[in-house]
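What follows is a short report on a single structure.
Note that one protein chain of the assembly has been removed; the remaining protein chains are unaltered in position.
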Amino acid sequence: MARIRLGMVGGGKDAFIGAVHRIAARIDGEFELVAGALSSTPEKSRDSGEALGLDPARCYGSFEEMAEVESERPDGIEAVAIVTPNHVHGPAAAAFLKRRIHVICDKPLTATMAQTEALAAAIKASDALFILTHNYTGYPMIRQARDMIASGDLGGIRVVQVEYPQDWLTEAAETTGTNKQAEWRTDPERSGAGGSVGDIGSHAHNLACFVTGLAVEKLSADLQSFVPGRRVDDNAHILLRFQGGARGMLWCSQVAPGCENGLRLRVFGEKGGLEWAQEDPNYLWFTPFGEPKRLLTRRGAGANDAANAVSRTPGGHPEGYLEGFANIYAGAAQAIRAAQAGQRDPVLDLLPGLEAGLAGMRFIDACVRSSAQDAAWVTL
Amino acid sequence: MARIRLGMVGGGKDAFIGAVHRIAARIDGEFELVAGALSSTPEKSRDSGEALGLDPARCYGSFEEMAEVESERPDGIEAVAIVTPNHVHGPAAAAFLKRRIHVICDKPLTATMAQTEALAAAIKASDALFILTHNYTGYPMIRQARDMIASGDLGGIRVVQVEYPQDWLTEAAETTGTNKQAEWRTDPERSGAGGSVGDIGSHAHNLACFVTGLAVEKLSADLQSFVPGRRVDDNAHILLRFQGGARGMLWCSQVAPGCENGLRLRVFGEKGGLEWAQEDPNYLWFTPFGEPKRLLTRRGAGANDAANAVSRTPGGHPEGYLEGFANIYAGAAQAIRAAQAGQRDPVLDLLPGLEAGLAGMRFIDACVRSSAQDAAWVTL
Amino acid sequence: MARIRLGMVGGGKDAFIGAVHRIAARIDGEFELVAGALSSTPEKSRDSGEALGLDPARCYGSFEEMAEVESERPDGIEAVAIVTPNHVHGPAAAAFLKRRIHVICDKPLTATMAQTEALAAAIKASDALFILTHNYTGYPMIRQARDMIASGDLGGIRVVQVEYPQDWLTEAAETTGTNKQAEWRTDPERSGAGGSVGDIGSHAHNLACFVTGLAVEKLSADLQSFVPGRRVDDNAHILLRFQGGARGMLWCSQVAPGCENGLRLRVFGEKGGLEWAQEDPNYLWFTPFGEPKRLLTRRGAGANDAANAVSRTPGGHPEGYLEGFANIYAGAAQAIRAAQAGQRDPVLDLLPGLEAGLAGMRFIDACVRSSAQDAAWVTL
Partner (left out) sequence: MARIRLGMVGGGKDAFIGAVHRIAARIDGEFELVAGALSSTPEKSRDSGEALGLDPARCYGSFEEMAEVESERPDGIEAVAIVTPNHVHGPAAAAFLKRRIHVICDKPLTATMAQTEALAAAIKASDALFILTHNYTGYPMIRQARDMIASGDLGGIRVVQVEYPQDWLTEAAETTGTNKQAEWRTDPERSGAGGSVGDIGSHAHNLACFVTGLAVEKLSADLQSFVPGRRVDDNAHILLRFQGGARGMLWCSQVAPGCENGLRLRVFGEKGGLEWAQEDPNYLWFTPFGEPKRLLTRRGAGANDAANAVSRTPGGHPEGYLEGFANIYAGAAQAIRAAQAGQRDPVLDLLPGLEAGLAGMRFIDACVRSSAQDAAWVTL
């Protein structure tokens, strides 16, 4: 089958997440990157594009130009990946959606609630698909956990513990002049009002909701900016109340020395418990109450269909972050091909989109508002 | 050196913690159990005493009787271990303290703030020592962690994550008629207003404060009773604010399937992080920011004097819960011998006593009050 | 840069390792699969090719045909991946090498020593590159370990412990009629005289030699076929003597329940020790003698240049089996481009080729011979 023609906005040289998206798009051979507005300055965009082997004629100086030109080419892009800082997500996505080009967008949805509303309108107005790369939902054992909970293996959910500690902002990396990542992610103009809650807390929130199938109704957030001069939170302690009575805690931090990318989820119900850690993603611990703990492994004896459907290698041959990310792209490809045939593929039920994005934005907004009121309960 | 003559209140047949205290008292050969009021019914007390090889004449029907009689014997007990349900701690301890018999008391201090005040007065009025068995502070690697933090190895403390999940009350064990433990621990009359926060949350709070050297100033607690009909909390989510600006979270649960006795502490400072888990107590993870994580082991290459002082076997020969508990008894023995010689042994600085007990009671009380106000901030 | 045009021999539907090679070739965007002799029956070859989106004209019924036709096309393949059962490796590779098409070949080199000699001659006679996918050498932390040992971090090597247990042949899977993998891997005609020693023992041997930089001089092997009727070994216990005096043990098994793909290497020297496990490949444990153990992580604080050179994502974003495999392909691409420019790229020093392949064949042969003599020492 021919590959889906893909464009990219953002993701020029030295951009971490752009390279990740490109690999994720390549792993299953479903996409071919053919155009890019890889940087906000035209020359840089061209340089980055050339380094990637793009046709110079399809290296654009702006996403507007790319959307316009590509939408008129017979061989124009069918989908676009948006991997810019958050405040660009909205306008960029809108530009492609209105031209019926499918959008795969990095999370969070946008930088502000106002931007979010505009984007939501654009998504609703378009026939094209909008997929948000909450990539951690792509891990096979996360799919398994979701399926097990939906099947009742844990009984009614009582307690959700989710955390996402990192340590890369333990010192004031944004002031050294050499760390672009640190700069934009701690700049509320580009990143949004949430610092750690926007960057990683939103992943933790999304993962907890995805796996449990529950929405957060209320939260109480105590946000901190431990590093002097930092303009956004770099650590957050959050109490959660889910619909239906489950309760939870969410901790995210960028100042926890020894934690690299410590996303970890534990869910406890009336009948059993599950534990999963992103850094060791091929394992899922399951304890039916009153029985020994079981180590479920990707493609191992206890793996279920939901996990196996997004797994490439046999048990014991570890898959990682890129494969999990690629599962979002593989799902997107499947949904895009169906859409091109005028159908809705059920894989869309598993892929984060507008709804998850809105929930995420409300989560970030609620965190910031709650913390401003000394951790008062705020309804999402 | 002659062993210290020890009595015991509570701890009859089938009582978990009484047997633990007895082993802890024996491990280092510093104590000899010679008397007991092991049960609240005289016959049971005698039966339990005989099973332990006690002189029947020193098996008492009540702690009052034991205190009176033993204090008049020339070979009477020098110290007493109190291992009853919480509401008995206060009167029992007072009975011995006023007769100058040293008291080693299980935690928490008492069941209510009123009882606590009475006990505090009794302790202050007595020359005898009062030691509270917050036994987890006895683990060598916990002593090491405290020492490292006091020495500045982590810099200023920013974040404290402490948790203590168990699963033994996932179902309504207190209604089966066969689980005495479950019965009194979920009975507010005997246990106090706190359920999980009193039983294990208090350990978690104590450990966090012991290791960091910081007191909790304020907390916001969301307590739950997930099991229908349960009269006290069986799960609690708590936000912490420490003196000096550190923030924390505390989770305790008795309804988390797959968790046996999952006390775990993580502390993060400006310069590094520490992690420790009670179920694997011979390990302490230390990450100086910007360096690889190091696995410090009991009596291993990275063990410090504070750890080595309470360690009995070489590295790789694991010590456990009983040895950690025994370290409290060994410290108590040292302090008692010094007291008998008219001196104050500096080991008392490491042993939990009235101050830690009061902090614990204030913690439990604050949790209950905060939760009653929908998790409002409460000052301890 | 234009992608390298790649063909594939073997790897049709249901073939595990063919799919792995294709993903590995895609991850870094350096290769484009354009032709295939994917099966030994022409129709199946065409079906498999179509499923992969290949031009039907370039789906061949035999590798001979593919070699001939492709070598004459102006846009013919520049490299070929050979992923057949072992006995086909030799003739297939020779067919392409003599037409100056670079070969990337699955391990082991061939099925017999005689085939090996023929292939060695073909490799030496050709200008084209021959790269053997001992893929475990592509893991970043394995590259790091090799570099650390070469730099003297462990001092003189004394002890090498390497093991590779699996459990998939615990029962007689080759007799069920539904497991092609089990069938050819236990058939000495197609697999070679070694069963577990050929399939996975050869990986373990290769990894030990790659990391330590030492060759095995002698071995004593005790091979077993535990499953009744099995025609090759399914478990092997091997003593190793390395050049320079180091000693080792190698265990490989296909009948060890609970082991999925448990390749694990430990190396101990005069000054320190290293430990690595394939199922958790982002970690490398390093203990300088007399210091605490350190957990080195991929792209973490302790990662060295050798690891970082083959790493795509930040620390804590786990890479896995496919990325390690892709590192062999990335290296091959680099070497092929250099070769096309008339140069030798130093990456070839890190890539397994004829020499590693010969060592592997001698290892398998020595195991079989030693075991036939009741585990007598055999010189490689």
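Letters are used for the chains, namely A, B and C, taken in the order the chains are written, and counting of residues starts over at 1 for each.
The rule we apply is simple: a contact is a pair of C-beta atoms (placed from the backbone, for glycine too) under 8 Å apart; a residue touches a chain by one contact, two chains touch by 3 or more.
Bear in mind that the values here come from a model prediction, so they are computed numbers and not experimental data.
Undergrad: Out of B:106, B:275 or B:323, which residue would touch the omitted chain in the full complex?
TA: B:323
Undergrad: So which bits of chain A touch the chain we can't see?
TA: 286, 290-297, 300-302
Undergrad: Can you list, in ascending order, the chain C residues touching the missing chain?
TA: These residues of chain C touch the chain that is not shown: 154, 158-159, 161, 163, 167, 170-171, 220, 222, 224, 226, 235, 237, 239, 241, 247-249, 251, 253, 255-259, 266, 268-273, 275, 285-289, 293, 374-375, 377.
Undergrad: What is the set of chain B residues that contact the non-displayed chain in the whole complex?
TA: Residues touching the hidden chain, for chain B, are 1-3, 16, 19-20, 22-23, 26-29, 53, 166, 259-262, 278-282, 297, 300, 312-323.
The criterion applied here is as follows: only the chains that are shown with their structure count from here on.
Undergrad: Taking each chain's centre as its mean C-alpha position, how far apart are chain B and chain C in Å?
TA: 55
Undergrad: Can you work out the whole-Å distance between the CA centroids of chain A and chain B?
TA: 43
Undergrad: Cα centroid separation between chain A and chain C, in whole Å?
TA: 35
Undergrad: Which residues belonging to chain B are in contact with no fewer than two other chains?
TA: Each of 286, 293 in chain B touches at least two other chains.
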